[in-house]
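Below: one structure in structure tokens.
All protein chains but one are shown at their positions in the complex.
And now, subunit A:
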């Protein structure tokens, strides 16, 4: 329990990951599925960024004086997650575009109804 509280970033991100994962798997509404996917991705970003964060240090943006390596947090995870966000946004956009197409063809975004229409 104490471990969970001291590493509260990680705990929070794993809980968020679980929420996103369950939303993704259990909901039959496609929009909710995509929201779940986004929550899951965000949880991973939080986890990754918290790995580079050091308590009490600044973001590595130099204003005036360079404080030396000790003064800043690790910038690599932040930079990586910037790429990660771009990838997640493009996947979301693609999924939403497909959902619109699917709505045009079937008239619904509920997966179980689509299954029923296909079954008939």
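In the analysis below, a residue touches a chain if its C-beta (ideal position, glycine included) is under 8 Å from a C-beta of that chain, and two chains touch if they have at least 3 such contacts; residues count from 1.
What we mean here is this: contacts and distances are computed from a predicted model.
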item	value
Hidden subunit of the complex - UniProt protein name among "Menaquinol oxidoreductase", "Multisubunit sodium/proton antiporter, MrpD subunit", "Metalloregulator ArsR/SmtB family transcription factor" or "ABC transporter permease"	"Multisubunit sodium/proton antiporter, MrpD subunit"
Of A:11, A:28 or A:90, the residue in touch with the unshown chain	A:90
Residues of subunit A in contact with the chain not shown	17, 21, 24, 30, 33-34, 37, 40-41, 44, 47-48, 51, 76-77, 80, 83-84, 87, 90-91, 94-95, 98-99, 101-102, 105-106, 114, 118
